[in-house]
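These notes are about the structure you will find just below.
Partial complex: the chains shown occupy the same locations as in the complete assembly.
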Amino acid sequence: MKFDQEGNVTTFEKKKTELCQELSLQARDLRFQHSTSLTARNNCIIIRMESLKAIVTPEHLSVLDFRGLGLERWLVLDLAPQLASHTHSLPFEFRALEAILQHKVNTLQARLNDVEPSILDTLESLVDPKILSADRSKLHILLQNSKSLSELETDVKVFKDSLLKILDEDEIIEELCLTKWTDPRVFEESSLGIDHAEEMELLLENYYMQAEELGNKARELRGLIDDSESVIFINLDSHRNVMMRLNLQLTMGSFSLTLFGLIGVAFGMNLTSSFEEDPRVFWLVTGFMFLGSGMIWRRLLSFLGRHLEPSIPSLPSLPNITFLNDKTHVICNTRSVTNCHSSCL
Amino acid sequence: MKFDQEGNVTTFEKKKTELCQELSLQARDLRFQHSTSLTARNNCIIIRMESLKAIVTPEHLSVLDFRGLGLERWLVLDLAPQLASHTHSLPFEFRALEAILQHKVNTLQARLNDVEPSILDTLESLVDPKILSADRSKLHILLQNSKSLSELETDVKVFKDSLLKILDEDEIIEELCLTKWTDPRVFEESSLGIDHAEEMELLLENYYMQAEELGNKARELRGLIDDSESVIFINLDSHRNVMMRLNLQLTMGSFSLTLFGLIGVAFGMNLTSSFEEDPRVFWLVTGFMFLGSGMIWRRLLSFLGRHLEPSIPSLPSLPNITFLNDKTHVICNTRSVTNCHSSCL
């Protein structure tokens, strides 16, 4: 345990019971059951802010169980000078309370500052419309940060609630002005024209509003995460639709090729077709296969175009089909196929 | 720093400490820790609205640190005349407060006006059912605007809260009526039949309601964004389903062609099938390949149609199949295939 008098730092160890006797507190008051609490008891202010447990009396501030919590640095370097400075003409407990609340708000702010750029960066890279699939490691980071953010939100809320509970009851604020009750002489001296209770209210209100600002920022950040998730979904869906259309166009092409390739397969059969000897038929059939595939594909593509933009009154660009005589029966066939196709969709 | 007396503008520079002494304020009161605050101290009203910091006394209005913030134009052109005009018979601090609050509401309104058409335009074009994939640059704009909107919502909320805090406590309203306390003569003169505190309450309430309207508009806009996102998702999904059905129909066609193409491949093998010399067999098999593919495809398409609309009792349009004699065994085959196919799905 440690003991801080107005500027001087003393460290010593004491049993809880001795401490209780010294300050005439009950053992129960030092149990620190809640993670965040701020109560006035018997001319002491007992504070717990997560890992920081402190007792403020009009003359000194005791910090309990401070080891191994990363607080030493702050205690030694920042707290002592802050307590020693006499910028306010206000008594000691105001300075102590301000230092502790400031430390709490700074901690919360630091946690938000930790989380915020990480979230913004991750979202920035996830929302990037160029990427096809979300980077999973980024998603993991986002999930971690989102969890930290909701823990931070809870802590800010708990901190705000504990301040609000005090602000709502004027008697508690009065009780917090220790000097007023213990040291009337100092009180009268220091309170020339200053109402201690009002000053205390202002001090607490100040930190309440700082916490509120933190809460607002956290809520905005959460809103941004939600919006970004929607945008990520729309992005992924859009990519998928584009790929699906490409896929569909290629499937159309493959279908056309397969359809007309069937002609080639037919002529490839070891069956007599009576055209075997005519040298021109080879080029005719080959040309027909390629041209027919291309044409059917074009029809299907334009059909797809019309289908996906149904509201534009579009003249279907009917290809001028002029065929040689000896293939008309096949044409009729394919035409009926596509007709039935379009009729049954 | 700048100094505005009832209509006349004076600019000069002063240290903060001098200012404090002059107005007998404490240094702490001029720290402007919160982005939006409105407090009465020692017959001064100290206001901060984001970048605008001002001190109102019964005789003059001082604007602090106004340079480089885009406020000069407003200060010179609008503020001076507004303060000089004597439309109300109310004292100076009312006019000053009204001018500053009006400026704040105007700023918020301007931000909403900035964001609103951009959001509406972006949504309009994103919701367009004709487009297959969402334009990513539009999504980016939407995300930016959505972020601006939530910042605006926070600012409106903070502004409303700071006004509400004053409206809830009658003493603060009383304190804001500076003339009442400093200049009883002017007070009595001006307050013929007018209760200053009530007028102040009306003034603040007026701006509170304007902020509330802004908040309502922003919330509606957010609701519209959410609804539009749902519609965008339904649109994209619908497109995908349509494309998938087309794809499925083509896959069915390809399957049919491949199935019957196998016959052609079989006859194309360099193996003796004893049909090689019959010239009619070529046409028979070719015709069977094309007809069979078409038929199977048609059956599959009608099957798909029934499958996707299961509740409509539809007579399956059985195709009139009239075949040549020597292929009946194959026909039976395919018929049983498709029958069992349709029965088992």
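Note that the chains are named A and B in the order they appear, and that numbering of residues resets to 1 at the start of each chain.
Operating definition for what follows: contacts are C-beta pairs under 8 Å (C-beta built on N, C-alpha and C of every residue); 3 or more make two chains touch, one makes a residue touch a chain.
What you are looking at is a predicted structure, and each value in this text was computed from that prediction instead of being measured.
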Whole complex: how many copies, 2 being shown? 5
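Here is the rule we go by: only the chains that are shown with their structure count from here on.
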Superposing the Cα trace of subunit A on that of its twin subunit B calls for a rotation in degrees, to the nearest 5, of 70
As a quick test, compute the distance in whole Å between the mean CA positions of subunit A and subunit B. 18
Help me check something: in the complex, which residues belonging to subunit B touch subunit A? 28, 33-35, 129-130, 132-134, 136-137, 139-140, 142-143, 146-147, 150-151, 154, 157-158, 229, 232-233, 236-237, 239-240, 242-247, 249-251, 253-254, 257-258, 260-261, 264-265, 267-271, 273, 275-279, 281-283, 285-286, 289-290, 293-294, 297-298, 301-302, 305
For subunit A, which residues are in contact with subunit B within the complex? 88, 127, 129-130, 206, 209-210, 213, 216, 219-220, 223-224, 227-228, 230-231, 233-235, 237-242, 244-245, 247-248, 251-252, 254-255, 258-259, 261-262, 265-266, 268-274, 300, 304, 307-312, 330, 333, 336-337, 340-341, 344-345
